[in-house]
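Written below as structure tokens is the structure these notes are about.
Complex shown without one protein chain; remaining protein chains in place.
Moving on, here comes subunit A:
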Amino acid sequence: MIGVGKIKQYSNVLDKPLSRGKQEFCLQVSLSAFAFLFSELVQYNQTQVDNIAELERRLEDAGYAVGARVLELLCHRDKGNRRETRLLGILSFVHSTVWKVLFGKVADSLEKGTEHEDEYMISEKELLVNRFISIPKDMGTFNCGAFVAGIVRGVLDGAGFPAVVTAHFVPMEGQQRPRTTILIKFAEEVLRREARFS
């Protein structure tokens, strides 16, 4: 049989160890492989929809599935199965741990919205998924960061903090490419619960 001696075959996928050992390259693929895959995701969805809102929703749904799984993985592997129960706790988890694992760096900034109590913003100068994407003018405000917004929504939902999450371009002075902001608007119940805790 070909190559069977080398790798231990696990009969059940749940028995496989979560971390792949110390070899750095085992855990990584090239950025271009991911970029190609993501572009195919966007192009496939473009064929399935008629308008931009629908396209954003589909990208977000794809991201939601990723987010739910990322939460499970990170809670088990990196946080020792401890659950975040406070708003700031989960936000800093998303801003630091999730971003670091998925994109290799901590998000650029985490801000609280000034106009509304329930809004928070995670900003990034250049989202990894947007790096090789240019939006044609006729697509208006469409942002492929909707995928990342979906990931964040998946993480928050799974952790018990339902929210509406969207991605926006924010033009910056003196910079050619606009900044991307992930806007998180928490549901009523989250704020009520948070108020009860404090």
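FYI, contacts are C-beta pairs under 8 Å (C-beta built on N, C-alpha and C of every residue); 3 or more make two chains touch, one makes a residue touch a chain; residues count from 1.
Criterion: contacts and distances are computed from a predicted model.
S.K.: Which listed name, "Septin", "Integrator complex subunit 9", "Large ribosomal subunit protein uL3m" or "Trafficking protein particle complex subunit 3-like isoform X1", is the one UniProt assigns to the chain that has been left out?
M.R.: Choosing among "Septin", "Integrator complex subunit 9", "Large ribosomal subunit protein uL3m" or "Trafficking protein particle complex subunit 3-like isoform X1", the correct UniProt name is "Trafficking protein particle complex subunit 3-like isoform X1".
S.K.: Of the residues A:Glu40, A:Glu54 or A:Glu111, I need the one that contacts the missing chain.
M.R.: Selected residue, touching the omitted chain: A:Glu40.
S.K.: Residue-wise, where is subunit A in contact with the chain that is not depicted?
M.R.: 1-3, 6-7, 9, 13, 16, 25-34, 36-41, 43-45, 48, 58, 61-63, 65-66, 69-70, 73, 101-104, 128
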